[in-house]
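In what follows, a single structure is set out as structure tokens and then discussed.
Removed from the display is one protein chain of the complex; every other protein chain stays in position.
Letters A and B mark the chains in the order given here, with residues in each chain numbered from 1 onward.
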Amino acid sequence: MAEINQGVRETVNSQATHAFTHTLSRAAISALTPIAAVLVALAFGAALLSLNGFNGSDVVTVMVFGSFQDMRSVGEILLKATPLILIGAGLCVAFRCSIWNIGAEGQLYVGAIAATLVGTSIDGLSVWVHAPLVMLAGALAGAAWAGIAGYLKVRFQASEIVTTIMLNYIALILTSYLVTGPMRDASAAYPQSARLVREAWTPRLVTDLRLHIGILVALVLAVGLYIFLRRSSRGFALRVVGLNPHAARYAGMNVARNVMIAICISGAMAGLAGAFEVAGVTRRLYQNISPGYGFEGIAVALLAGNNPLAAILSGGLFATLRSGSEVLQITSQVPQVLVLVIQGIVILSVVAFAKLRDVLRIVA
Amino acid sequence: MITEISRRLLLASTLGMALTGMLRLDVAHAEDFKMGLLVPGSVSEEGWNRIGYNALKGVEEQLGAKISYVELQQNPASFEKAFRDYASQGYKVILGHGFEFQDAARDVALDYPDTYFLISSSAIHEGNVIGLNTDTSQPFYLMGVIAAKMGGKAGLVGGMEIPPIQQAFTGFKNGAKSINPDFPISEAYIGNFTDTTAAKEAALSMISQGADFVVPNASGATVGGYQAIAESGPDVRSFSIFSDFTEVAPNNILGLYVADYAQGVVEVVRAIKDGHPPAANVVFGLKDPKVISFTFRDDGPVTVPQDIRAEVKAISDKIAAGEIKTGAE
């Protein structure tokens, strides 16, 4: 028993027990993997374009750099990065605990619904109270929605992969019902909710840009989750449960509680992302509030190697690619869906390079 | 030392690539007349988005404009950015193809007073934001009249419950009720614009429940509805809407409603280019034969009898003259 605990501890904290230089070289290799993966994906994208009669180098010149034109376009990239970083960092925690939460999209929608309810039904609060209240509502709703899947897993051993996918659909249908039914703004032609009252809006970072303080919240929370996972005993417990739940149970850890905490954290982050989308960007709830941020967040977490700190970078990269794909369509009429292909290849390359790294390490 | 150099090289090449990226955007000369298009879905499918694309191509061919479009998948958060991207690159006219673009255009228009923002399916007119609307309730009213004259029960298959679809269906119902107030009409929405399978099954189920005049209106998924009609035999009648679907259901389609929205847009853009922007929002209807064509087929197995055609013509003239309101709830 003690041996198992010891073994787990060693695996988890191996970096701390090894020599400093070794850690450094490992960190370098770890950083190289995602970079190499991105390069492979871009090369694949370029090849795909060239083979189909487009200009292959556009992938780099336009998709990666094309969207950096002025302050406003950088602001727009950060605006897109906000939900991706939030969701990606949150999913890092769940994935570290081996919880396959595929339901961030649904959790985002439920967060957006809750934020809209709080943002439209209350009036007369100060912005210092109302705006945070909206964020809190989104986070709580997202956590609760994810908590359903968590509860079903720990209580009934129901696979969270299936339940979170089902909860995605239910959340989307619920949103559709609400904006065409009870929450519909009767005066508007388009199915949409009423506008959030001004005090509920997420304050903007710069008056002229749409960028709001959500990006700062996302950065702070990503760093916070990194520290939580690395430095707190709870974070340690989550990782142990993720590596080996049986060992964790032998070591006296409450597996069910850790699973619940991990999945609720990821749900809260997605719900918060949903709250920012309505309170910071659209000001209203729509049927299509997310272009798939919840699914993209999965890729963000994977590219980051389930490290919340690295999710900042991978979230930023995916936002850049998404913005760039819009520019690419405007300039060269390349179908925007190219970005999905590149994301898919990024994930596969990360997997392949990680394997290659293990093989090389064994050989060496 | 070496690493320092390679680092600088990397940095320089990165910057170089970034610059080429920016330059590429500015290749088009400033004096070019440029028009941009925002569509809420894919232009690769027959339907609403293709119509917007055709309008853009029309402007390119007839007015020699530089054109560009972007597909936004109905995500409202991205609308404002797309408008700004075009406006900041010197585009003179930007067509937001759908009423959902209206709010975003209003916000951006304040910062770009020299750019014209045209919005499809909208009745707005605020400075440089101009709504263009094809009143689809008018041709659908005529279809309703024909349905009530020639059929026993009508079925309408819609994509999502949004205004352009509802407006068309309201016109259909008004037209049918004007002939027979008790004419039965059933209506169903598939909840998206991509699931052709669902559109087909919705139409099939209506037909099995007695509908003999069915009109699908679901953008990309519309074709599924016509397939259901074609498979149900020549006793089910339909009208081809927006595009020519006679190839899909040759034995069922009585006629075609084709809106050459493109031509309407071209005329509006021509006026803007010549310095005479419209003074009010633009509504295309049966009064604009260049834009709306409502024709009957003579080569099908079933045709609309001459007396009904004459009657429809009379009603059409009244609508064009504004004597019949087709879109009232």
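The rule is short, and it goes like this: contacts are C-beta pairs under 8 Å (C-beta built on N, C-alpha and C of every residue); 3 or more make two chains touch, one makes a residue touch a chain.
Everything below uses one rule, namely that contacts and distances are computed from a predicted model.
Remark: of the listed names "Sulfur carrier protein", "PqqD family protein", "Simple sugar transport system permease protein" or "CheW protein", the one matching the undisplayed chain in UniProt is "Simple sugar transport system permease protein". Only one residue in the set B:Ile190, B:Val215, B:Val265 or B:Ile292 touches the chain that does not appear here, and it is B:Ile190.
If you put the hidden chain back, the residue from A:Val40, A:Leu229, A:Ile289 or A:Ile345 that touches it is A:Ile345.
For the chain left out of this panel, the touching residue among A:Val74, A:Val127 or A:Ile173 is A:Ile173. On the side of chain A, the interface with the absent chain consists of residues 48, 52-53, 100, 102, 152, 156-159, 161-163, 165-167, 169-170, 173-174, 176-177, 181, 295, 298-299, 302, 335, 337-345, 347-348, 351-352, 354-355, using the contact rule stated above. Considering the complete assembly, chain B touches the hidden chain via residues 42-46, 155, 186-192, 194-198, 200-202, 204-206, 208-209, 220-221, 223-224, 227, 231, 243, 247-248.
Basically, only the chains that are shown with their structure count from here on.
Between the CA-based centres of chain A and chain B the separation comes to 35 Å, rounded to the whole angstrom. Per the touch definition, chain B reaches chain A in the complex via residues 14, 17-18, 20-22, 24-25, 36, 68-71, 73-78, 80-82, 84-86, 88, 99-100, 160-163, 191. Contact residues of chain A toward chain B in the complex are 60-62, 64-66, 68-70, 72-73, 76, 79, 176, 180, 189-191, 210, 277, 281-282, 284, 286-291, 326-327, 329-331, 333, 336.
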